[in-house]
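Just passing along the structure, written as structure tokens.
One chain of protein is taken out of this complex; the other chains stay put.
The letters A and B name the chains in turn, as written, and every chain counts its residues from 1.
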Amino acid sequence: MPSNLVNEYFRTENLPHIWCPGCGNGIVTRAIVKAVDNLGLNREDTCVVSGIGCSSRASGYLDFNTIHTTHGRALAFATGIKLAKPDLNVIVITGDGDSSAIGGNHLIHAARRNIDITTIVFNNNTYGMTGGQYSPTTPTGDKGTTAPYGNIDMAFDLCKLAEAAGATYVSRGTIYTTNMLIKLVENGIKNKGFSFVEAMTICPTYYGRKNKKGEAVDMMTYLKDYAINVAAYDKLTDEQREGKFIIGELYKSERPEYTEEYQKIINSFAEEV
Amino acid sequence: MGERFVKLMQGNEACVDAAIAAGMKFYAGYPITPSTEIAELSAEKLPRIGGRFIQMEDEIAGISAIIGASIAGTKSMTATSGPGFSLKQEGIGYAVITETPCVIVNVQRGGPSTGLPTAPAQGDIMQARWGTHGDHSIIALYPWSVREIYDATIRAFNLSEKYRTPVILLMDEVIGHMRERIELPTDEELTIINRKKPSCPPEEYKPYKVNEGDIVPEMAGFGEGYRFHVTGLTHGESGFPSSNGEVAENLIRRLVGKIEDNKDDIVEVHEYLLDDADMAVIAFGSTARSAKSAVDILRTEGYKIGMFRPITIWPLAEKQLEELSIKLKKVIVVEMNVGQYYLEVDRVAGKNTKVEKFGKVNGELITPEEIVSYIKEGNHA
Partner (left out) sequence: MTTATKTKKTLVVEENWCKGCGICVAFCPKSVLEIRNGKVNIKDLDSCIQCGQCELRCPDYAIYLGGD
């Protein structure tokens, strides 16, 4: 018998999920559901749209209107859903490769439009589903099955990308700081516009093993020690910041939302008649 | 109501007006010649009727958005041309396996690649059939006049709703940009088919279960009280992924069968002067207009020739082609490519009659004179 929360929002007949032991995806998925529960969103009016990859399997476990789309395109599908039915709450679940490599352009443009979609990126720094190839967020120097001599690419700062592209809510959390992550997702959903929440998660099976990062617990401990809240980070010296990354609410702004702007055009014709 | 409009209309314009008449409320796409008028007119007209248009960041986003909108319960369309049609194949496959109704217009131009952007071609016949990966069947229609674009667009929506499948509306640069005076059908003359909504309560709904007597599963939309899952992975009646071999086999055979087993309903052909003919030209789209003229010219010279014009390109008009092959001495497939539809005609009709091909790929229309010359003297263009 699962917990009330899981019973309420998960398709328990499909559990246990396919994710590996110690994979953080389940923690992020629960955090999303908890945020939805805290906000009291109606399941009938809520859509979860995912792409392809480990994280994108989450949609099949969640008891909402759910769609597991093609690789990288979750935001394009979600844009169609949201524009066709603007009253729906649309949440996109995607991974680092899905959202920033093959789907990078869709991310940029969904953010630019400020369409009211909340995107949660499960960032595990690797392509897990295909066996641990380096992704756009694999740190420079780290290894992947396609970076056997170390990754020479610069890792993408997805939050900076989202902010620059026009997202009106940008935050980053981790699976260690779970309560904060729940709050970030909640605030993302509450924002009327494009919200981007990067959830730092772990892939012990591929990324962890390939880079000798230890077991799931060791990788969680890393998140605990190296994720610094935005307020605290500001007070650190450059030396103290070395190797650390910022979590918390990184950017907020207000800008007209896409479907509302489109509705104004529709309304202008309705008034004419 | 009941009023009959006569208009001078462009092919691409007729497509948009017909789509709206068929119930289109959502269009997403990316600009590409020679289909741009379809996007431009959709942008202008949709908000006036409470519909929505969006210009997406690329072709794949365009088809992805219309699939999303369709799953949310909205009739949707996108339009493109060759290079964009290549990109849209990913989404077409997704719409096939998820059984999502939508219409994809391909106003063909010369290819491969960027090819001949503003010149006509019919080089995407096989791509329309097999462009997306994996086993599947598809419906593709190809009108030849502005009025028929109107009818075919409505039929494309109707077939997509009835069979829960993407329908490809093939055009070419000539018919897309051609202007003709057309008489629009009245509302009473139109038959509009809408997807069948679930008849059961939400707790009993299985999104991919075909009820007895139905061709396809009933389709709920997002936000209509039925919480269901859609995936591009092989799935059973529940809609959830399954890697079970039997589930996969059943799904693919059902998806193919719902189209191939209903050819009598789906396939539409136009036969011209074939009753007494011993020879026929087979052509479609703008080429068929030249073929008809060629037939008229040859008839005056005593040739017993007719024209067979598939309006439904896919699924193949196999039965009709076979019947034709039995009574004719020769068929000539005329198309603006190096011989694509020809391959299928030869497969079906080749055992009973002589099958020849005549084509051009220089971006110019095939003229009636060229067809006449070929038939009389065997001259290739």
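To be clear about the criterion, a residue touches a chain if its C-beta (ideal position, glycine included) is under 8 Å from a C-beta of that chain, and two chains touch if they have at least 3 such contacts.
Please read these numbers as outputs of a predicted model, since none were measured by experiment.
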Chains in view touching the one left out: A
Candidate in contact with the missing chain, chosen from A:121, A:155 or A:220: A:220
Hidden-chain contact residue, picked from the options A:134, A:176, A:196 or A:262: A:176
Contact with the hidden chain (one of A:30, A:57 or A:73): A:30
Residue numbers in chain A that touch the chain omitted from display: 1-6, 10, 15-17, 19-27, 30-31, 175-176, 178-179, 204, 215-217, 220-221
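Keep in mind that, in the parts below, only the chains that are shown with their structure count from here on.
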Centroid spacing, where centroids are CA-atom means, of chain A and chain B in whole angstrom: 38
Chain B partner contacts - residues on chain A that touch it in the complex: 11, 14, 43-45, 47, 49, 59-60, 63-70, 73, 76-81, 83-85, 87-88, 105-106, 108-109, 262, 265-266, 269-270
Parts of chain B lying in touch with chain A, wherever the complex brings them together: 25-26, 28, 47-48, 50, 52, 54, 56-58, 60-62, 64-74, 76, 90-91, 94, 221-223, 225, 227-233, 240-241
